[in-house]
Each structure stands twice: as C-alpha cells, then as structure tokens.
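Could you have a look at this structure, given as structure tokens, before my questions?
The other protein chains are all here in position, but one chain of the complex has been omitted.
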Amino acid sequence: MSTYFLCLILFCVGLYAILRKRNIIKMIIGIVICEYAINLFLILFGYKMNGRSPLYSPDQQILDMVDPLPQAMAMTAIVISLATTALLVGIAIRIYEKYGTFDITKINKLKG
Amino acid sequence: MNQNNGMSLIVKTITRLLVGFILLYGIYIVLHGHISPGGGFAGGFIIALSYILLMLAFGKEEILRKVPQPMISFLESLGALMFLTIAVLGFFGGYFFSNWLPKGIPFKLLSAGTIPISNVALALLEVSLGLFGIFLVLVLLKFTPPKKEK
Partner (left out) sequence: MQFIPLLVILPLGAAFFISLAGKNKNKLCDIFSVIITFFLFALSLFFVFTTHNYTGALVYKVGGWGMPGGITLVLDGLSIFMLTIVNFIAFMVNIFSVNYMNRFSAKDKFYALFMLMVGGMNGVVITGDIFNLFVFYEIASIASYALVAFGTEKEELEASLKYTIIGVVGSLCILLAIAFLYAYTSTLNMANIASAIAQNGINSVIAFVSVLFIAGFGIKSAIVPFHAWLPDAHPAAPAPISAMLSGIFIKSLGIYTLCRIFYNVFGMNSGISQLFMFLGALSIIVGGLLALGQNDIKRLLGYSSVSQVGYIILGLGIGSPLAITGALLHLFNHSAFKSLLFLNSGAIEYATGTRDLEKLGGLRTKMPTTSATSLAASMSISGIPPFAGFFSKLLIIAACIKSGYVGYGILAIVGAILTISYILKFQKYTFFGQLKEINKNIREVPIFMKSSMIALSIICIFGAVLMMPKIADYFLKPAQESLTRGMKYSDLVTQALYEK
C-alpha cells in the first residue's frame, strides 16, 4: 500500500513543478515526472508478490505470472510522452529564440 | 576525417569500437522480439542510441554528409507506411491487423507470421529513425541569439 502513496507523492512533486515553477524547462521536467509517476503506478498494480515475468517458455508451465497488460499500457504511454516531450522542447527552444527568456512571467503577449 | 569536428580522440576511438556492438545488440533484440523479451520499440531505441552516440562523438557535420536530414524523414515515413501496409494486408486473413502468414513452430526464429516483419518495420525504420530524427531536428533548429531589448 505504501508504494501507491509514494506514487502519489511523486505525482504531487511533478504537479508542484508544473504549477509553481516559472522556468519552462522546469515545467517540462515536472510533466515528465508526473508521467513517470503514472507509469510506475500502472506497473505496480499489475505486479503480484513473487510473480514471474509474463513469458511463455518451451519447457515449463508458468502459473503465477504478473499481469502483462499494464506493462503494455505503460509502454504505449511512454511512447506518447516521448512525442509530447519532444514537441514541448521544440516549442521551448523556439520561444527562447523569440523572447530571449524561459521565464513564463515575461512571456505575456496574450491577455484576456 | 577532420580532427577538429566532434569530441576528443579517445572518445572517437572508443565509439568506433563500441558502436558496432550496440547496433548488433539492437538488431538482435528486434529479430528475437517475438520469442524473447524486447521487440520493435526496445530494439529500435537501442539502434537509435547507437546513431546518436556516433553523432555526439563525430559531430553533426560528419553524419549529415553521409545521411542528409530529408532522407531520414523520408525513411521514417516509409517505415510507418510499411507497418500500415502489413496491417492492411491482414485483410487477406479476414480482418484488419490479422496474422495471415503461416505461424510456424513456436520458439523458432522463423515463426509467428507477420509479427517479426512488423517488428522490423517498426524498429529499423520507424522508431530508430524517428528518435534520431527528433534528436537531429532539435540540434539543427536554426538558432539566432535573441536581441537584447531595452
């Protein structure tokens, strides 16, 4: 049970970074931390105590395997987060080029 | 080979020794994806890391002379189209994405129908070149230092 709370704490750390930090790069790192927390959560609830990895092998019957589906979900989520992070970093580089700063309080062309 | 590009001689020599093994390991993981842990994405990632290692060690000019950036995007789209084609060919088996090739004997290298082919299309072209392309595009973004506003 305590591992799930550690996931929650990790998620909150990421959320803190997204909401509270002013530097765009730190916000992106916050998003990545949040994604890791959720991936960790996915893997953790699929795990069972002393379970084997979910692989068939030619000569033995495996009965107590961990759930493989959350692992596939975490994998897909990692691919998606890769795409999002790459896009965010690209936008951040472009913003630095135009504005000369990573500080979101100084990037305020849009109002209302 | 120009001595001034890239990193120091030690890094270059070690990279030259290592990169072949990394690439080989990636290809091994891709080809054995259907019978052991790993598969298209993991293997493709390792292959992409070998490219990135080469580029870090030898500098981007050296790599771009051999493989220009448009060609990487081209091959990446080709990989995606190949994957889609394999999925569409599944209509031969009655359903989209169905595994219509003969399955073969389990735990042999040539088995499991279309899965190894999709793995290869996914890894060698889509994931590896996609990751490398992302890295390259982020490196190559034309960067003009911003003017100081007073």
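Per-chain residue numbering starts at 1, and chain names A and B are given in the order in which the chains are listed.
Keep this in mind: contacts are C-beta pairs under 8 Å (C-beta built on N, C-alpha and C of every residue); 3 or more make two chains touch, one makes a residue touch a chain.
A quick note: this is a predicted structure, and the numbers were derived from the prediction, not measured.
Although one chain is omitted from the display, it touches the following shown chains in the full assembly: A, B.
Within the whole complex, the absent chain has one touching residue among A:I29, A:V66 or A:L88, and that is A:L88.
Between the chain not shown and the residues A:L10, A:I29 or A:A77, the one that touches is A:A77. Although one chain is not shown, part of subunit B still touches it, namely residues 70, 73-74, 77-78, 80-81, 84, 87-88, 90-91, 93-99. Those residues of subunit A that touch the chain absent from the view are 11, 15, 18, 24, 27, 31, 34-35, 38, 41-42, 45, 69-70, 73, 76-77, 80, 83-84, 87-88, 91-92, 94-95, 98-99, 107-110, 112.
Heads up, the rule we're going with is that only the chains that are shown with their structure count from here on.
Note: centroid distance subunit A to subunit B, computed from Cα atoms, is 23 Å. Against subunit B, in their complex, subunit A makes its touches with residues 53, 55-56, 58, 75, 79, 82, 86, 89-90, 93-94, 96-100.
Of all residues in subunit B, those touching subunit A in their complex are 36-37, 41, 106-107, 131, 134, 137-138, 141, 143-144, 146-149.
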